[in-house]
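Note that one protein chain of the assembly has been removed; the remaining protein chains are unaltered in position.
Here is chain A:
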Amino acid sequence: MSEKTANVGIVIVSHSPLVAQGIADMVRQMVGDCVPLAWSGGNVRGELGTDAGGILRAIEAAWSDAGVAIFVDLGGAETNSEMAIEMLGSPRSKFVSICNAPLVEGAVIAAAEASGGASLAKVVATAEELSP
């Protein structure tokens, strides 16, 4: 789907499937379908945790040639996202960034920025302005 859009994609990664899906719902409410969006929550069994394979699939699902911004909650989500980006492989891995930003606010503000056609660098910078 994403090849048609030039907008940056957004991926949400949480230890909790409910948190990830809830934030995705909030993002969707804000920007509708004009931003490629996917989430990964929980481990391979759907319990609290993270899943590198699931994150990889989410990146693929939200893929945009403009790049993908990932939002993570806690440690394992970040480490597993880095792993997923590596597995995505070059050259696409160069167009994926993990944002150092609060999960809810970061994802929503990044999506708003992305919906206006901003570059990956701009989307990431805008979200990261929220970090203390």
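Assume contacts are C-beta pairs under 8 Å (C-beta built on N, C-alpha and C of every residue); 3 or more make two chains touch, one makes a residue touch a chain; residues count from 1.
Here is the rule we go by: contacts and distances are computed from a predicted model.
Peer 1: Suppose you had to identify the omitted chain by its UniProt name; would it be "Multisubunit potassium/proton antiporter, PhaG subunit", "sn-glycerol-3-phosphate transport system permease protein UgpE", "Electron transfer flavoprotein subunit beta" or "Dihydroxyacetone kinase subunit L"?
Peer 2: UniProt protein name of the non-displayed chain: "Dihydroxyacetone kinase subunit L".
Peer 1: So one chain is hidden, and I want to know which residue out of A:Ala20, A:Val35, A:Ala52 or A:Ala110 touches that hidden chain in the complete assembly.
Peer 2: Missing-chain contact among the listed residues: A:Ala52.
Peer 1: Which chain A residues touch the hidden chain?
Peer 2: The missing chain touches chain A at positions 15, 43-45, 47-53, 74-76, 79-80, 82-83.
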